[in-house]
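Here's the structure, in structure tokens; my notes come after.
The complex is shown incomplete by one protein chain, all other protein chains being positioned as in the whole.
First chain written, first letter: the chains are A and B, and each begins at residue 1.
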Amino acid sequence: MALEDYRGDMEMCCRCSTCKFIPMQKVKGAQYVNVCPSIAKYNFHAYSAGGRLNIAAAMLKDGFKYTDKLLDIVYNCQLCGACGVSCNYAMDMEVLQPISEFRLRCVEDGKTNPALDKVIAGLQKQGTMVPGAKGKRGDWATGLKLKDATKEKVDVLYHVGCLTSYDKNMQKLAKATVKILQKAGVNFGIAGNAETCCGGRAYQMGYKEDFLNQAKKNMDMIKKAGIKTLVTGCADGYQAFKVLYDKYNLKGDLEVLHISEYIDKLIKDGKLKLNKKVNLNVTYHDPCRLGRLGEPWIHWEGKKVPGDRFVFDPPKEYRRGTKGVYEPPRDVLKSIPGVKLTEMTRIKEYAWCCGAGGGVNESNPGFARWTARERIEEAGSTGAEAIVTACPWCEKNFSETIKENGSNLKVYDIVELVEKAI
Amino acid sequence: MALNKEVYKEFEDVVGEENICNDPAIMPAYFSTEFAAVILPGNTAEVQAIVKLCNKHKMQFRPICTGWTGMFPPGIILLDLRRMNRIIEINEKNMYAVVEPYVISSQLQAELMKRGLNFCIKGAGTNCTAMLRGHGHMDQTTSGDDRNHLAIEWITPEGDIVRSGSLGSSDEWFCGDGPGPSLRSILTSAVPPGVTPGVFTKAAVKLYHWSGPSAYPVEGISPHYSLSEIPPNMMARYFSFPSVEKMWQAELKIGESEICFELMGFNISMVAANITTSNEEEEETFNRLNKEVQGPGFFVIVVGDTPADFEYKQRVLEKIVSENDGKSLKAVEDPRIEGILMCQCTRISASIRETFRNGGAFNSIPIMGQRDLTIKWAIGAGKAKEPLIEKGYIVDDGGAFFGWGVEQGHLGKTEIFCKFDPGNPEAKAAVEGWQKEQNRRAFTERYFASTMGPQDEIGPALLNYHLWWQKITEALDPNGVSPSGGSLV
Partner (left out) sequence: MIGKEKLVKIVGAGNVSYEQKTLDEYSKDISFVNAVRPVCVVKPKNASDVRKIVNLANKTQTPLVPVSSGPPHFRGDTVPGIGGAVIVDLSKMKKIINVDRARRVAMVEPGVTFGELIPAAEKEGIRLNMPLLPRKSKTVIGSILEREPVIMPKYQWDISDPLSCVEVIFGSGDEFRTGQAAGPGTVKEQWAVGGVQKAPYGPGVASWHRLIQGAQGTMGIVTWASMRCEILPSLEEPFVVGSSNLDTLLEMISWLIRLRMVNECFILNNTNLAAIFTKKWPRGYQNLKDSLPAWTLFYTVAGYEYLPEERISSHIKGITEITQRLGVEAVKAAGGVSANEILKAVQQPSGEPYWKLRYKGACEDIFFLTINDKLEGQIGVMNELAEKADYSASEMGVYIQPIVQGTGCHCEFNLFYDPGNPSELNRVRGLSNSAVKSLMAKDAFFSRPYGENANMILNRDAATVAVLDKLKKMFDPNSIMNPGKVCF
């Protein structure tokens, strides 16, 4: 669906500002009430979801008038989707979709962000979202003797993802994952150098064609290799394979699981035992694209029923963030002996974003760190020693922010803790 | 009016470049008005400096809090008070809180509940400012409108700082009146439109005791929230009655007996809106519940301070309801529904599902004052909705109105609205016609005068209050820089 198709949704915005805050009944005090990093940082209403919808609706009506400010607004958004969850508690209207479509439109119109152009150029050249990546994608696995899923029959393809593959500090996640899967006796493989970027982050940045390109490459490889189940440790990858590929009818029957879901399943099936004590007080950060945006895509086409209500034929079921992946990572953490989980104020469907999504990490690192800082402070307020996440982009942003600003808080991916427990 | 570079620079010097913007791109976000600039002051001193500059350059300005509604003349400076979001003080012992304009009610309420306190939440919702005027679900015991205001810090249209009441004399927030005549006389009242010229930068609001939980035990994932348990000594019910008269009698007695924390004269359409998560589910639920109710009704929340108090209140409620042939709605007796409603009505104020979800717009006639009188009028206004429902112009809510008692029934509020699709010009015209006619009827039949109507017609019949007000604003705002028309929600 194009931006035009969301005209009715955009016009439904009543400017109530709910999109700026966590759901009202979840507000626990004066602090941690914001849910949208963009309006929280930039304050002009234009940076809120409501403001964005009103601007987009006005542009549809009066023509697109690009200014530097407009592009500043467009690109300073992590597209984390929290606005939509808060809005959709009460309203039946799409929020994130038109905002996302507006960005696609900007790129289509050539109104791109130079920093993002550079990243996409890297993607086009090297098939990765890690600019200036050195070496080969599968180098991290050297010596691990893992199965090549493109050549050998495996039950599970472990899609490693760009950051985990190329970033030296993140490769530990891939190694931990391998250890866990091996311990559980899973017949899995990787695609090694044949793996390519999922395209999800390119899509967030507004580069739809590049996303589709990547999606096609991936699905060709997967089909060719006869892969039935894909496990990824990256929330962006998870959302790309599971939701975006489905949105564009590319997913087919592929089962997509996040590593946290898979580990949870392995534990519950008795295939993985967590025996070693890991004495740690932790809090869990829901990555946006594993949580609220990990909710399955709902295919729908229909027309508004004429009359007083904004209803459709056939009825439209909205994705309100209800069916995201919230419990499996928590269940995994709870299974680790010695780990004590204390929740933050903003969790699950209304979790505060780490700041790294939507291209912000690349286009405005300062804003990405600012967003992370807020989350780190919130995590610290729980008394936890560590913040645990389930996405390398979150971990990287948190770690770098802590390095920059100082904090005693440790940052872990969930697989790192599981690795310690086996 | 566009700002020239020099003037823009002067404003920028006050707030910093990141807090002023006149780029046309941001304007559609703000009420589709072409403002000369939008400025985000961070404190009282900055507001004062901006207002002084506005006087110097004869620029008009208006402030907004969360800015849900408002009509703004183009070319003015918009003061978006978003950065002024601090809770200055919660004084538990003396039952008041002091807040800046962009503290939302939900924040203050959450802090208060931890302390066994609560305050009046505007019907507009807890997503709106906690600072000023409003009326809503809990008015029965938390009063409403201007009656909760204590001291106010006010930047006059000329840029002077006035600190009303005890604040001006002794730097305390507990009282907004005196010395001598009260400035609260001109610092807002019960009804929109327009607010006092100038900017309110801080205000103290009255607090009330809260015997409910320090936080509701909300579980589930949005939008399927529910309470894991009904908090102790709390109960919510919906009662329908065979006639408006019986409903009113029961409401009156409940007020006089001081037994309900909340009494909200929801119609069943509003109950349906609040307990459902989509338009389709709402319509189905309304049709089902509408068959179960015997007539008009209300929703109540009982909160006992102690188990004995709770028991006493329940017994009296039962007696009053039974004396007036009231019937409890089964759906609300289900703890899952009871819990949602209880939580929503106190913590969200529930307004968006009831108003905007259906068609994205509603036109309303709200009246504050004498509840029995306004109910009498509203019956007719409800009947007048029926042809619009038949023609499919407005959402079928059974032609209902709603309202509630304020201050244990001493005062009250009645409101009736039509929900419609604003994209349908016929529906819009029909609703506007209905609104005009019902306001006219209220006026000619001496029920009330909607001061939202044409001032030139209404003013002379109300002792020319509009001319007095005009005189006041002219005296306060000799440069005419602070036009009316805003609404600080």
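As a working rule, a contact is a pair of C-beta atoms (placed from the backbone, for glycine too) under 8 Å apart; a residue touches a chain by one contact, two chains touch by 3 or more.
Because the structure is a prediction, the values reported are computed rather than measured.
Q: Taking the complete complex into account, which shown chains does the hidden chain touch?
A: For the complete complex, the undisplayed chain touches B.
Q: Looking at the whole complex, which of B:168, B:220 or B:295 touches the chain that is not displayed?
A: B:168
Q: I'm checking contacts with the chain that's been left out. Which of B:177, B:245 or B:325 qualifies?
A: Touches the omitted chain: B:177.
Q: Any idea which of B:315, B:330 or B:391 touches the chain not displayed?
A: B:315
Q: In the full complex, which residues of chain B touch the absent chain?
A: 91, 93-96, 143, 145-147, 150, 156, 160-166, 168-172, 174-186, 188-196, 206-209, 252-253, 256-258, 305-306, 308-309, 311-312, 315-316, 319-320, 368-370, 372-373, 376, 407, 410-411, 443-449, 451, 458, 461-463, 465-466, 468-469, 471-472, 475-476, 484
Definition applied: only the chains that are shown with their structure count from here on.
Q: Going by the contact rule at the top, pick out the chain B residues touching chain A in the complex.
A: Residues 18-19, 21, 23-26, 28-32, 38, 40, 66-69, 80, 82-83, 87, 103-104, 106-111, 114, 125-128, 215-216, 218, 221-225, 277-280, 283, 343-344, 347-348, 352-353, 355-361, 392-395, 419-424, 427 of chain B touch chain A in their complex.
Q: Where on chain A does chain B make contact in their complex?
A: Its residues touching chain B are 8, 11-12, 14-18, 21, 23-30, 33, 42-46, 48, 50-52, 54-55, 57-59, 65, 67-70, 73, 85-86, 88-92, 307-311, 315, 317-318, 320-324, 326, 348-350.
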